[in-house]
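The complex appears here minus one protein chain, its other protein chains still in place.
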Amino acid sequence: MFSNLLIYFVVIPLLMLAGFAICKNIRQVRAVAVAGSILLMGLSVWVLCDYLALRAAGNMEEMLLRGEWTWFEPLNIKLAVGVDGVSIAMLILSSIIVFAGSFASWKIDDARHFFMWLILLSTGVFGFFISIDLFTMFMFYEVALIPMYLLIGVWGTGRKEYSAMKLTLMLMGGSAFLMLSLIGIYFHSAPEGSQLTWNILEISQNASISTGWQYFLFPMCFVGFGVLGAMFPFHTWSPDGHACAPTAVSMLHAGVLMKLGGYGCFRVAMYLMPQAANDLAWIFLILTGISVVYGAFSACVQTDLKYINAYSSVSHCGMVLFAILMINTTALTGAIMQMLSHGLMTALFFALIGMIYGRTHTRDIRLMGGLMKIIPFLGVGYVIAGMASLGLPGLSGFVAEMTIFVGSFEHTDMFHRVFTIVACCSIVITAVYILRVVGKLLFGPVQDPHHAELTDATWWERLSVVTLIVSVAAIGCFPNFFESLIRFTFSPEIFHAIGLN
Amino acid sequence: MELTILWYLIPSLLMFCCGVYGFITRKNMIAMLISLELMLNAVDINFVVFNRFLFPGELEGMFFTLFAIALAAAETALAIAIIINVFRVSEKIDVDDVTKMKF
Partner (left out) sequence: MEPVIPIIILALPLAMFLVLGLFGHKMAHRTAGILGTLGMGVTMVLAYITAFTYFFSGSSEFINEEGIRLQSVIFNWDWLAFTDSLVIRLGFLLDPISALLLVVITTISFMVHLYSNGYMRDHHGVWETGFQRFYAFLSLFSFSMLGLVVATNIFQMYIFWELVGASSYLLIGFYYTKPSAVSASKKAFIVTRFADLGFLIGILILSFYTGTFDFTNFTSVGVEGMTNVYQIDLTTSEGVRNWIATSPAPVFMGGSVLTWALVLIFMGGMGKSAMMPLHIWLPDAMEGPTPVSALIHAATMVVAGVFLVARLFPLYLMEEVALNIVTVVGAITAFYAAMVACTQVDIKRVLAFSTISQIAFMMVSLGVARPEFHHGLGYMAAMFHLFTHAMFKALLFLCAGALIHAIGSNDYTDMHGLRKYMPVTHITFLVGCLAIAGIIPFAGFFSKDEILTAVFGQSIFWYIWMSAVAGLTAFYMFRLYYLIFWWKEHKVHEGHHAPHDQPWTMTLPLVILALISCVAGFVPMGNLVTWNGHPMFESVNFFTNLGALDWSVASISLAVAIIAILIATVMYKKENPLPAKMKNALPRLWDWCYHRFYWDELYMFITHKIIFGCISKPIAWFDRHVIDGSMDGMAWVTQRISYAIRGLQSGNIQLYVWIYLFGVVLLGAITAICLF
């Protein structure tokens, strides 16, 4: 079992948990957190290299590095792992954000328990991305969701109990739909009379879910994951949840957890039920199209930094689901790129907001101003994050959005075209709210004389911010590497294999 | 006059009904406990009687009764202990008054 590389994505966090359990002081906790996240990052790079080497050697299977261990025989539940380019991209994203998040929560109270829950959460995240067994996937999904309640409820700020409860309940509501649809998929996973399976690849090969069942299961599955992907109208957990969450949790949540939604929509909903995805896309296109514009417009008039960013996440994550529904190679590649890009830049945003909040003790942009002069490092970081968010070439947002737009426009249907153009409009609105907040927060005269005394970022904050900026710039400057990594999954042959042209 | 099974069962039924009545109506925890004991003992009588009349050569019913008596003793001891503690805390032993631990 331990000869498979992927299983270490779960093993390392579990070892870290054990490590935290025996830690005596905060230094040891930090040491374990940093060492663990570096290991995870190394591991994800290793898996990437392995994957590229295997592909270069001509291995054209859908999933590589596969492993399978039976877990519960009667229901055929297995711990099945395997990765393709998309999962690897997500693994890299998660490990980067866990790394940056560890540094961003350097000074958290009760660090030992905080990190235990945080790492438990990331166990779930990593487990989710490596699983190809629906049941295991769902289990890890839940493992990733539950710690959020405690992390927000205990370490949060503001109306934390309310937000934690709301977030958990809404996501659990989504899970309920999801579980129903997963069980539905299981019972139709194989032709009459043969062994049922939870394995995604086998299900998609069997293609035995009838169109009628697809029509029933697809919406549930899409909504189930869509709740986590902040799809309109199930997005309202996001502003409150983010606003109350501590920095690292916001980072991990917006950066990685929301990606679980998009990833699930693609990997489960679209991949297993392509027919329904194709036929019912219009319903969800309307919803996600609304998400994109609606989130952007809402962000324009918010006054709380985290609310602005949460609504902007609604808009950007809406773009992910939007592109998934276009069902063509370019748009899907764009969707995954957008997940990567949004994950990194929103984590960067939340890190910076947390750092600014830690200094000014307010997140209300009306009470702040001229911070650029006082805390230039954080200010510049914020401007870069903003530029990435509004799609400046050279940073990640641009390539992701452009891939989505070009891909979506390839869909010749008038209805899809119109919605593509509507989604394009969001780039202008994004510019409006980003520049508004940058202008108010960083530029202009210093609003509050007390702020003149603030100190700039410490080394761990700098490290966290720089890591994320470098990642954002790397994707923005060398997009072809990432796109070709991802695109393989969406090559036309595979579309054909799952029943789409 | 022969003592039929009814001669035993009717008092036991009366005892049981008294117990139920007491358990439902009394608010005093001690009284409720006594009612509970009444019910238990009514059941014990039934056990013994049925054993004696239906399976005269065997002793399972008797043993079960002994068990029940032992259990009842233990239970009473525990209940009395709780009631005494409750009394110490709240100076009352009415069930309706002891609501501190309720949500």
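In order of appearance the chains are A and B, and numbering begins at 1 in each one.
One rule holds for everything that comes next: contacts are C-beta pairs under 8 Å (C-beta built on N, C-alpha and C of every residue); 3 or more make two chains touch, one makes a residue touch a chain.
The shown structure was predicted, so the numbers you read here are calculated from the model rather than taken from an experiment.
Novice: Among A:Ile286, A:Cys425 or A:Val470, which one is in touch with the chain left out?
Specialist: Among A:Ile286, A:Cys425 or A:Val470, only A:Cys425 touches the chain that is not shown.
Novice: If I consider the whole complex, including the chain that's not displayed, which of A:Met372, A:Ala385 or A:Leu485 touches that chain?
Specialist: Counting the whole complex, the residue in contact with the absent chain is A:Met372.
Novice: Taking the entire complex into account, which one of A:Thr329, A:Thr346 or A:Thr360 touches the absent chain?
Specialist: A:Thr329
Novice: Residues on chain B that touch the omitted chain in the whole complex?
Specialist: Spelled out for chain B, the touching residues are 20, 23-25, 32, 95-96, 99, 102.
Novice: Name every residue on chain A in touch with the hidden partner chain.
Specialist: Looking at chain A, the ones touching the missing chain are residues 166, 169-170, 232-233, 235-237, 240, 294, 297-298, 300-302, 329-330, 370, 372-373, 387, 390-394, 398-399, 402-403, 405-407, 409-410, 412, 414, 420-421, 424-425, 427-428, 431-432, 435-436, 439, 442-445, 479-480, 483-484.
By our rule, only the chains that are shown with their structure count from here on.
Novice: For chain A and chain B, let me know how many angstrom lie between their CA-based centres, rounded off.
Specialist: Computed value for the inter-centroid distance: 62 Å.
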